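The complex appears here without one of its protein chains, the remainder shown in place.
So that you can tell them apart, the chains are marked A, B and C in the order they are listed, and the count of residues begins at 1 in each.
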Amino acid sequence: MRFGVVVFPGSNCERDCFHWVEQVAGRPALPIWHGQADLGGVDCVILPGGFSYGDYLRPGAIARLSPVMRAVQEHAAAGGLVLGICNGFQILLEAGLLPGAVLRNRSLKFECRDVFLRVEDGGTPFTRSCRPGQVIRLPIKHADGNYRTAAAGGDAPPRVLFRYCEADGRITAGANPNGAQDNIAGLANRRGNVVGLMPHPEVSAEPVLGGTDGRLLLTSALDHWKEQGEC
Amino acid sequence: MRWRARVVVTLKPGVLDPQGEATRKALNGVGFAGVEDVRVGKFLEVELEAASREAAEEMIGEMSRRLLANPVLEEFRYELGSR
Amino acid sequence: MRWRARVVVTLKPGVLDPQGEATRKALNGVGFAGVEDVRVGKFLEVELEAASREAAEEMIGEMSRRLLANPVLEEFRYELGSR
Partner (left out) sequence: MLGDRPWEAVGLTAEEYRRCRDLLGRDPSPVELGMFGVMWSEHCSYKSSKLHLSRLPSAGPGVLQGPGENAGVVDLGDGLALAFKIESHNHPSAIEPVQGAATGVGGILRDIITMGAYPIAILDSLRFGPIDQPRNRHLLAGVVTGVGWYGNCFGCPTVGGEVYFEPVYAGNPLVNAFCAGVVRRDEIVRGQAQGPGNPVLLAGARTGRDGIHGASLLASREFDERAEAMRPSVQVGDPFLGKLLLEACLEARATGSLVGMNDLGAAGLTSASAETAARAGTGIELNLDRVPRREPGMSAYEVMLSESQERMLLIVRPGAEQAMIDIFTRWGLEAAVIGQVTADGCIRVREGGRVLAEVPAAALTREAPAYSRPARPAARPVLDLTRIPDLTMADVGPTLRRLLGSPDLGCREWVYRQYDQLVGANTVLRPGSDAAVLRLKGRPGGIALAVDGNGRHCYLDPRTGGALAVAEAARNVTVSGARPVALTNCLNFGNPERPEIMWEFQEVIEGMAAACRALGTPVTGGNVSFYNETLGENIYPTPVVGMVGLLDDIGHATGQGFCEAGDRIVLLGETGGDLGGSAYLKICHGVVGGPPPALDLDAERKVQACCREAIRAGLVRSAHDCADGGLAVALAESALTAREGARGFTVDLAAVPVRGVLRLDGLLLGETPSRIVVTAAAAALPGLRELAARHGVAAGVLGQVTDGRLAMRRGDAIVLDEATDGLAAIWKGAIPCAMGEQG
């Protein structure tokens, strides 16, 4: 299975994503430049965290206009796997690949700390090796993670994958680090092939860094791929 | 011709506004008790070159929809003047 | 009486505006070649209670100086309307 990581101007977790893929999948990921019109034939494209275009205007607003995003759209439409982490998630929201939008954190501050997440849906390629209801620990580091569904409301609720929770899995206001609606930390499109989340699995996938739950998203993707028998 | 557009981007009514809320609290906190509500938006000044007013209006509307405002939570309005 | 003030906060002329600059480049990049300059500021809608227009004006000016605008880098202007 081939992974690619898109590099936007101002991305700053792309190196961490390369390292993560290398650690977990055992092979290097392909760098994909924001100006590229194609994804170089990767099976899973990762939009990394950081501050693409400085988060100027709105996080992800400028990045989603990059040439590479058309290729990402087509990849997603064709059922290809897409994972957006933090700023990558924000870009997917701005691009309309995932529903909703984010506002500034309730605290109006950048928040960097570990959070507990309850896995709400083990049915996507990125969560299948988690038990539904399983509680995992990952770090967050963002200033704009206050997730909101569309103002009008009307449209169907998002397919929620992760919610901020207490260590024991209870969903409480106290466990919500940014004010996100319904403690939503990550979601998928209906089909499940496009996933975005605010927490950072890529810096929590090695014992030496104090956590390994970050491996789950990639091991899930790898299992999914094996099952498709296309490895 | 050269134009200057003033674009105001605001959150749609009903969308919660953490910044506005914090600003109101801060204002009440330093003695502006009379402040009941604050909403924070963006104000953009765009200088552009366009053949006609229509062309300029066209451009501004287009760029506001595509970039300056997020259709999910925000709305925009603008004024156009010549320079 | 209840008033609504619209406060516009902008960077002083000459102060670097990285955000405006990035926005201009982005707009040029997606085909809005005519865009020559973008400056990004804040737009605040403040609803307040004040005895008279003078009192309201007084309050708005005061809070803009103290909180809404950063006197080092920004300047502000406002309009006042009754609700």
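The working rule: contacts are C-beta pairs under 8 Å (C-beta built on N, C-alpha and C of every residue); 3 or more make two chains touch, one makes a residue touch a chain.
Predicted model only: the values in this text are computed from it and were never measured.
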Could you tell me which shown chains are touched by the chain that is not displayed? A, C
Options A:2, A:15 or A:137, residue touching the unrepresented chain: A:15
Which is it among A:5, A:24, A:136 or A:203 that touches the chain not included here? A:203
If the missing chain were put back, which residues of chain A would it touch? 9-10, 12-13, 15-16, 19-20, 49-51, 53-56, 109-113, 139, 141, 143, 200, 202-203, 206, 208-210
Where chain C meets the left-out chain, the residues are 12, 14-18, 22, 25, 70-73
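Everything below uses one rule, namely that only the chains that are shown with their structure count from here on.
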Taking each chain's centre as the mean of its CA atoms, the one lying farthest from the centre of chain A is chain C
Here the gap between chain B and chain C, centre to centre from mean Cα coordinates and rounded to Å, is 9
Rounded Å distance, chain A centre to chain C centre (Cα mean): 34
Contacts with two or more other chains, residues of chain B listed in rising order: 42, 66-68
For chain A, what residues touch not just one other chain but two or more? 57, 62, 65
Which of the residues in chain C end up touching chain A in this complex? 18-19, 22-23, 26, 29-30, 40
Considering the complex alone, what residue numbers of chain B touch chain A? 12, 14-19, 22, 42, 66-68, 70, 72-73
As the complex stands, chain C meets chain B at residues 2, 8-10, 20, 23, 26-27, 30, 32, 34-50, 59, 62-63, 66-68
